[in-house]
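This is the structure I have questions about; it appears just below.
Missing here: one protein chain of the complex. Every other protein chain is in place.
Our next item is chain A:
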Amino acid sequence: MILFDLPTNTDVMAGSALKRLLAEYKQLTLNPPEGIIAGPVDEENFFEWEALIMGPEDTCFEGGVFPARLTFPSDYPLSPPKMKFTCDIFHPNIYSDGRVCISILHAPGDDPMGYETSAERWSPVQSVEKILLSVVSMLAEPNDESAANVDAAKTWRDDRKKFLEIAERTVRKSLGI
């Protein structure tokens, strides 16, 4: 109830970042993409979002539901948000503390890995929805060239069976089984 009251209430005071986040939230609630749920943690603070991502079908993460947290900077959408999985997940492109390492979450200025072209980096055209969809495709197709979690990348490359086992365990864990 508060959710959709808020835009009108805060229109007067909100900065452009807040306005855009509200617009995106509305968009995501009205037509949610498949397998993704996202929204602010509480209505007081629109700069912290919680997202639930379903493991993509026909991959080792199928059936899992992975919670993540998105933290938006105050100059969003000029700077990218940060994304961090709040569950255990063993994946080449996710740091062991849950931080997601994909190029569209990196501002074009800094290049932590030194190989991404600026074409695949953050720009205001990107959105929460696009980020989450990229994360889904990242789950489906790990990129072991640029590993955030080297162990996971190595397992993925050399010992696929073990990787699948671990993935299955994370899926089960994410469902609380």
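Miscellaneous remarks
The criterion applied here is as follows: a residue touches a chain if its C-beta (ideal position, glycine included) is under 8 Å from a C-beta of that chain, and two chains touch if they have at least 3 such contacts; residues count from 1.
Everything that follows uses one rule, which is that contacts and distances are computed from a predicted model.
The listed choices are "DNA replication complex GINS protein SLD5", "RING-type E3 ubiquitin transferase", "MMS19 nucleotide excision repair protein" or "Ammonium-dependent carbamoyl phosphate synthetase"; the UniProt protein name belonging to the chain that is not shown reads "RING-type E3 ubiquitin transferase". From the set A:L30, A:V125 or A:I177, the residue in touch with the chain omitted from the display is A:V125, counting the whole complex. The chain not shown here is touched by just one of A:G39, A:P56 or A:P77, and that residue is A:P77.
Of the residues in chain A, those that touch the hidden partner chain are 6, 9-20, 23-24, 27, 44-47, 72, 74-75, 77-79, 107-109, 118-119, 123-125, 127.
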